[in-house]
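We show some of the complex, not the whole, and keep each chain where it was.
Letters A and B mark the chains in the order given here, with residues in each chain numbered from 1 onward.
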Amino acid sequence: MTPSPHSPSPSTAVLSPEVADALAGGRPVVALESTLLAHGLPRPENRTAADQVEDAVRAGGAVPATVAVLDGVPHVGLTAAEVDRVCADPDLAKLGVRDLPIAAALGRSGATTVSSTALLAARAGIGVFATGGLGGVHRHAGDTFDESADLTALSRTSLVVVCAGVKSILDVPATLERLESLSVTVVGYRTHRFPGFYVADSGSPVDWSVASAAEAARVFAARRELAPGAVVVANPLPADQQLDPGLHDRVIADALAAADAAGARGKDVTPFVLGHLHEASGGATLAVNVRLVLRNAELAGRIAAELAALPC
Amino acid sequence: MTPSPHSPSPSTAVLSPEVADALAGGRPVVALESTLLAHGLPRPENRTAADQVEDAVRAGGAVPATVAVLDGVPHVGLTAAEVDRVCADPDLAKLGVRDLPIAAALGRSGATTVSSTALLAARAGIGVFATGGLGGVHRHAGDTFDESADLTALSRTSLVVVCAGVKSILDVPATLERLESLSVTVVGYRTHRFPGFYVADSGSPVDWSVASAAEAARVFAARRELAPGAVVVANPLPADQQLDPGLHDRVIADALAAADAAGARGKDVTPFVLGHLHEASGGATLAVNVRLVLRNAELAGRIAAELAALPC
């Protein structure tokens, strides 16, 4: 039976032949989110980046599985034509976990966020996921309660998420506290500093560090046995590849102050601040963003390869 | 073995014959909470309302299953005499999820809230639940941490909850943020505005809207497959049946200011503000409250009927 466009069964995600084959054979697979492609990067750079990210996963030793919902059906692993569609459609919805059943019932298409990619990946049997930055606790969340659904979702979903921290416009210390309260495992990859997305160091420490992809895989293997929930592997950019930290901190502080002065709150602040940062850096933020995603994808590939090599 | 009054087995709720029969036959059933009857409406109006709500579920096409705990035993579906008792007893406890095991162990009786009704309904195999308004995040919750257990419970319980939003005395935007953080699915019924209980529009939007009971049922069928958690169907009163929005907003603002000035916090504020609203509206709040519950019950009946008609 072929799934109808309005199929109410997001549980039966369509796997690409290559991904289905790799999973059936116990070979390493890395999930990739599509919100980065559809909403995080400008067109047409996003289409180039899509291929680069998949290549980086392969360079790490795993099969890439980009996740998206097309006409109500979740796809884990996209064909080139499907990637074209995700990168070209300006009207694609942004679908978190709670939006997936609506898209399924209404036959809608959308890009998947960290929370929904993690869920669909874990359900398909994929243990490793690469992204740019996690969602987190927003500044002023003590008043607004604006906290990304990524955090709770990661506390319930068993997989490795490789990221470069969370965007600095969020409240990073509060985000780290929430990850702790939710019992999400967090390790730095060869660092005890939590990365700050565009910059190597967010200013906050992490308690634990892993020295290799193999160690990260072993941490996840133990977590998987013990309790539901993710292992966040925080992978900083090297100092010489990050955005200039002085510029970064100054522009963000200025833009946040300007946003506060203008009374901007919540969903308006993020694009405002990121826009300032993009301009002030002469567009360097885009290159840095792609670079950190590629590094995360490659590391995720290696962690997936180590995980597949572990005795079960 | 008949359950003793002190039976420590809330898992074995007693089903009324009609509910047991409907569930065994795969016919539509809608759960109803009893806190509305015992604590939300005055006596003797509550007894009349109890019958009207059950009738509204039947008019929608489903069997009503009012939930309560009697002498320690959870009941799903009440006899007329049991409804009498729930509506007449002024000392009935209010039992959330966490109170159910205490009532079971100590042989106590109580009305069930949204959280406990949802849990007992889902455990009995009931997929749809109608209520008036959900609990939510209280004003000043950034300081007091006063957040209804309904929210977390809905993130863990698979069923449809039809409601008219949350009472306007709560912090509605914060409540919607929390529902998002917890990955609870929220859809407006033929609206993109989140309803405000007594009024059609709380002032906050909802991202998604369903056009029919059938669409709501399909959303839930997809959610159920995908991940634990509820689908909230927000069903506003029509403009011509709501409380006068100008009166509503003015009285609530005044009463909240008076409560703040008097230093009232938390559990004291709600009855204070609702009392003011009742007086200022010349008692119209009671009629509006019953009306919205009846509408939710009828819609829930239709959603349950559509759900029962879906191929499994």
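Keep in mind that, in the parts below, a contact is a pair of C-beta atoms (placed from the backbone, for glycine too) under 8 Å apart; a residue touches a chain by one contact, two chains touch by 3 or more.
Small disclaimer: the values here were computed from a predicted structure and weren't measured.
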**Fill in**
Assembly check, 2 identical chains modelled here, expected copies in whole complex 3
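One rule holds in what follows: only the chains that are shown with their structure count from here on.
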**Item:** Between chain A and chain B, centroid-to-centroid distance (C-alpha), Å
**Value:** 36
**Fill in**
chain B partner, complex, touching residues on chain A are 6, 8-11, 96-102, 104-106, 115, 119, 123, 142-149, 151-153, 156
**Prompt:** Which of the residues in chain B come into contact with chain A in the complex?
**Reply:** 137, 141-142, 155, 171, 173-175, 177-178, 180-187, 207-208, 210, 215, 218-223, 225-227, 229, 231, 310
